[in-house]
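Only a single protein chain was left out; the remaining protein chains are all shown in position.
Chain lettering (A and B) follows the sequence in which the chains are written, and residue indices restart at 1 in each chain.
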Amino acid sequence: MTFWLLLTVNSITFGGLLFLLAAGFSLIFGLMRIPNLTHGSLFMLGAYFGATFVGGMLGLYFNFWVAALIAAVMVALFGAVIERFLLRQLPGQPLAQVLVTLGIAFMIADFCLMVWGGDPINVATPSGLTGFIRLGPLVFPYYRLAVIAIAVAVALGLWLLLDRTRLGAMIRAGVDDPDMARVVGIRVSQLFTIVFSLGAGLAAFAGIIGAPILSVYPGLDFQMLPLALVVVILGGSGSLLGSFIGSLIIGVIYNFGQALLPELSYFVLFLPMLLVLIFRPQGLFGRFVP
Amino acid sequence: MSAARKRPAGLSGRAVAYAIALAALATVPYWMPGEYYINVSSQILFYAVFALGLNVLVGYAGLVSLGHAGLLGIAAYATGYMLESGYGHPLAIVAALVIGVASMALYAVLSLRATGIGFIMITLALGEIIWGLCYRWISITNGDNGINLHGRPHPFGFAINTATSFYYTTLVVFLLAMAAVTVFVRSPLGAALMGTRDQPRRMNALGYHVWAIRFWACMFSGLLTAVSGVMFVYYTQFISPQAVDLTASAEVLLMVISGGAGTLLGPVVGAALVVVVKSVVSGFIERWNMLLGAIFVAIVILMPEGLVPGTVRLWRLAWRRLNAQRGAKAEAKP
Partner (left out) sequence: MSALTVSSLSKAFGGLRVTNDVNLDVQPGERRLIIGPNGAGKTTLFNLITGELTPDSGSIALFGDDITRVPSRRRPHMGMARTYQIITLFPHDTIVHNVSLALLGLLKLRWNPLIDLKRLSHVTDDARAALDRVGLAHLAERPLAQTSYGERRRVEIAMALAQSPKLLLLDEPFAGLSIDERRDVHQLLLGIPRDVTMVMIEHNMDVALEFAERITLLHFGEVIVEGTRAEVVADPRTREVYLGH
């Protein structure tokens, strides 16, 4: 019984982490119509940066949360550079843009290997959240519950951004109909930079938040990327609710699949994505068909 | 006044270039500085077959597959598994090709539900599923430990265990593959395939069965990929999930795109580029992966048609400029 409960909590935690990763991917895909193949790399980069700040850099030791924020901002800026100077060279060519994101992923992977080496880096759980909470016979790690709370908070924040702010309205317009949005006077290319940057920052934030659980190691990028892809396809492109629900579903499938059907776990993970692409390509809550 | 140049009857510049290239390829073991480089040449050739296979889809069908390493892996694993189970080389090879092509049929049926970005995403997922099966289905694939091969086949009774003998085997396979692709590209089916790449809606309105044309292109691609998979596993004598992951699929795509998708020589040049950077340049530059990524990004942005067409274009431009200058100089002479 305890096993199943723990598995469930871990699934929801992982789902929360996936949401932080996938939300950015979904926004980028929704607005720019490209699957950002650099997304996993940005996740990993954020994790490495965050780990470095937490672990001490130049004698300075940063608080975990401060480190997470700094890492997120750094990667967000990097994302803006990528969009502004590389992707914008290929307007209206989604295929070429996807290829560029693939090339950049390779470069980031090697950069990380160069700077941080091949050994996994463990990041300590932030102080104050170490330890467990007891509910009868059950024991839940604080940090895992904290991750869930953070994911919910970010979800709410994003929802407020999209639903209540002018920027959010422009983003939603761009997702629904980019041509029309241009006609109405929305500076869509500027929006692209903002959204790509925001997505990158979210991915990086997810990376460092996940680091105490997953650690940071080479290969993390291409492990997380397909998961973001599956979540967004399942949940639906450009839909925040879709990303949220999709993350939960995939989190559950991933963890339960590993536990129950280890030999077929990858198959089980991608099966919903395949089924969706074949039978309902816009996903559960999607705004358009990829 | 420039004198008209007389060309030797019957010999075009292109034919001469091909003859020289063929002669060079046929004599590689004699002028390559050592066994290591002969092996690199073998690698270039079977990766070229792999790239030619992917190019049938990327270049001629307009369908970018990000899971092709999975298909290579299936043929490679099938060979290894058959050999391990005690079957002889001929049966193992035949089984690998059959299973490889059959897998491609399934791969095609699933991924041809979409085109464009949708196709990329489905094939990425399929490649990941194949990788996951290779990694986890330990009873068949031995998981992360991979399968070891012991020895190579004896085509027509010849042993091909040395670098030179294996190189010549690979060369023969490569030339056959080049011939097959050349014939295909010039055929009505090849023209129809390129038509579906450029104007699928129009092709449908002209009476073509667009899905079926793409499916058969996939099968041809699958055959070439399976062949390269067999060559790969016999070369390395080993297959593990690492050869099947997303990075491997991205690398072969890089070969096609950098060389020039939709051309005959592009995939070959691309294969040479990637293999040389991985095998040779990596000895001098530690960050060759970053170099590969940078080259890829540069080509996609600056020379999107690829190295082969791009170089030809620049060459022609330079030639024209040179002739114009010469012409101007000649006119300027009193």
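Just so it is clear, a residue touches a chain if its C-beta (ideal position, glycine included) is under 8 Å from a C-beta of that chain, and two chains touch if they have at least 3 such contacts.
This one's a predicted model, so the numbers in the text were calculated from it and none came from an experiment.
Taking the full assembly into account, the omitted chain touches B.
Only one residue in the set B:33, B:86 or B:207 touches the chain that does not appear here, and it is B:207.
Along chain B, the points of touch with the absent chain fall at residues 183-184, 186-192, 194-195, 198-199, 201-210, 216, 220.
Methods note: only the chains that are shown with their structure count from here on.
Computed centre separation for the pair chain A/chain B is 33 angstrom, with centres defined by C-alpha atoms. Put simply, chain A touches chain B in their complex at residues 33-35, 86, 89-90, 94-96, 98-100, 102-107, 109-111, 113-114, 222, 225-226, 229-230, 233, 262-267, 269-270, 273-274, 277-278, 281, 289-290. By the touch criterion stated above, chain B contacts chain A in their complex at residues 64, 110, 113-114, 116-118, 120-122, 124-126, 128-129, 131-133, 135-139, 245-247, 250, 253-254, 257, 286-287, 289-290, 292-294, 296-297, 300-301, 304.
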